[in-house]
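With one protein chain removed, the remaining protein chains of the complex are shown where they sit.
On to chain A.
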Amino acid sequence: MSRRKFDEMSDYDSSRDRKRRRTEAVEIEDRLESLIIRVGEKSTSSLESNLEGLASVLEADINNYKGKILKILIDCAVKMPEKTTIYTTLVGLLNAKNYNFGGEFVDMMAKKLKEALKACMWRTARYVLRFFSDLVNCHVISTNSLLQLLLTFLETARDDNSPQVRSDTYVYAVLSCLPWVGRELYEKKEQDLDRLLKHIEIYVRKRSRKHVPGLRVWRSDRPHPQEEYLDCLWAQICKLRSDMWQEKHIARPYVAFDSILCEALQHNIPQITLPTHHQDNTYLFPWVVFRLFDYTDCPEGPVLPGAHSIERYLIEEHLHNIIKEYHHERKQCAALLLDFPLKHKIPLEYMIVEVVLAELFHLPGPRYIEICYGSLLIELCKLQPATMPQVLAQAVELLFDRIDTMNVCCFDRFVNWFGYHLSNFQFKWSWDDWLEAAQLDSSHPRAKFIIEVLLKAMRLSYRQRIAEVVPEQFDCFVPQKPEPVYKFCADSTADLPGMDTAHRLESAIRAKGTVTELLAVLAELPNPLRESEDTDPPYNPLQIQVFVQSILHLGSKSFSHAFAGISKFLKAFESLVGNHEEAQMLVLKEMHEVWSTHQQMMVMLCDKFLRTQIVSCATVANWVFSKEMVPEFTKSYIWEILHGTIRKMNKHVARLQREVNEARERRVGNDSDDSSDSDNEEQQQQQQRPRPSEEEIERMEEKLEGAQADQKNLFLIIFQRFIMILSEHLVRCDTDGRDFNTHWYRWTIGRLHQIFMMHNTQVERYSQTLSTLLFTQDLDPHILDAFNQFVALRS
């Protein structure tokens, strides 16, 4: 063997060795990660022996893999709050074996906490604090140093220069870790604990609750009080205190290791100063705890923990966390919810239903899209067919019983979900239980609920089917057959102006006439707005009438037909309608005349008119509040249209904002050679685009400003119209000596409230203008309340 060859061989070998060593290291790290992540999962041996074994394995590897082990443990501590006590025990055992490692862990967790507080990651911060609390139980952290940290958190309560939501966030974090460490503090530091609780009590008493009414699912506290989250947790903690801090929910594996752990030395949490308030900070949005059931609702099996028992809080938090973690995979999510660790000790189905509905009805908006909850509930029913459908049906009965005082946002979500749910279960429902509703005024919430549910159900099915599944007493509720009404119908006997032109226009369209040919046909119509030869009205209402009626009539077969007609003759729309608000309004009026029995069609057409810019957002808003629409005003589809319009405007502004931001970034020049994603074509294209010039950016900014002005204007129109009709109603009732608090009034004030809730981030930007221009102090307090509740959400 030549020398050269030998060298090559040895090179080869050593590189392979290095490679092998590296892969071995990676393999060991992966194995450690998997062991740590999976500890506490179902196993043939006891949790205690698994923890003991894992602690020994880790102890042996600490010297070589310390960084990795620390990182995994911290991730688990923050991301798996349901396993807090398992990991605190593990850290406790490691600390007992290796004091320095325990110290490094505490330091890194403190660093994590600082970062989280700075970045407004309140969930992470709360779970680090809870972990620290439980580390006291494991003799890793000294009681005094935890108390010090808790008191630091509570100092925010005395800071008058920051909003209440900030101190609420900190106080909530402290309260939520007391179930873990309350008993320990009570035994070791009773006086300090009392002092801490006194601080909280003073704070809870004095804090403002202006935001609460706006966040309630029901106006009424009967049968169950609807408590704000901090008030509720405070009451639960008080109850826990009176029970001598004994709770039955948290599994505490460290108890078994007491003899080992109590030998260990404790660390102090490094000093933490809280970041000061900054106006860009976001804090926890307050909420009201959703309560649907109490123990009397689930008479069989285990007892439902009371509203103020700490178990209710702990179980609910755990269930919410499962949904948060697994909502992307509904089947897995449903399976995990039903496999809840303590399922035999609690009426699990009831608690799951309450938690899922709490998220669906959450205000101002649900955490995930509504259909997420709808399909999760279907999955739960499929997995547990013996019990889940009954519990859910019972929940619907209770919601229906309490619908009179339900928030309008929640009413809409209830209707949407229930219609969808029924469509997945052949529309089978005990409709007969609701027969009484047929006697009610049609604007009564119960009657309205049934009407709207049947409308939704019909959209997912067809009219005949719905008419057949409900009892005949509900005939009054069954929607009309969705059919177009064409004013210029050939068999119509009425001699309407424009009749002949309409028929000629129809023939022209059928003969595939061009826009110019169509306009020529319409040109023969006289303009009723023209008073003399000299005037030249900006548009011709008769032409618009004939044109819109004919287009919609000929496109009445399906959405696609209607859309195709509008797209094809867009130029004709532009020339007949233009930018005149009255002309645009006529388009909507004619649409409503043709399709008044087909709400979904109107929703879709409005969407199409907006996308094609045939009508403006402002026109749609004015149309919704117009005289012609008064009979439709409390129907849900009108609000579906208005919210869709606002949403479109918001999206438009957001898109322009994004574009400006991107252009500015490119202008500054992000020439970083970060080519890690170079296989991503889109990104490459982006990089290849030339840098925008200053003028280009200015033009984009102007466009954005224009859109923002439109957005502001849209909100001003909507709120002004609300104020007008509500004030008018209040004044009239006052002069007539009638009660103003009618169904109409409650629907209308509810819809006003809904605008604030659904679009709160966008409205917030203009809240200064709104308070100086519209929601002024001289306004009727009933109307002003809606605005004040909205402002209070962030104060």
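In this text, a residue touches a chain if its C-beta (ideal position, glycine included) is under 8 Å from a C-beta of that chain, and two chains touch if they have at least 3 such contacts; residues count from 1.
Here is the rule we go by: contacts and distances are computed from a predicted model.
Given the choices "DNA-directed RNA polymerases I and III subunit RPAC2", "CL004 protein", "Nuclear cap-binding protein subunit 2" or "NADPH:adrenodoxin oxidoreductase, mitochondrial", state the protein name listed in UniProt for the chain not shown.
Missing chain, per its UniProt entry: "Nuclear cap-binding protein subunit 2".
Check each of A:N268, A:Q394 or A:S423 against the chain that is not shown and name the one that touches it.
A:S423
One chain is left out of this view; which of A:M108, A:I260, A:L383 or A:L460 touches it in the full complex?
Only one of A:M108, A:I260, A:L383 or A:L460 touches the chain omitted from view, namely A:L460.
Please identify which residue in A:L284, A:I378 or A:V469 touches the non-displayed chain.
A:I378
Which of these, A:T44, A:S560, A:T735 or A:T772, touches the one chain of the complex that we don't see?
Residue touching the chain left out of view: A:S560.
Please give every residue of chain A in contact with the chain that is not shown.
Within chain A, the residues that touch the unshown chain are 328-331, 369-372, 374-375, 378, 416, 420, 423-424, 426, 459-462, 558-560, 600-601, 604.
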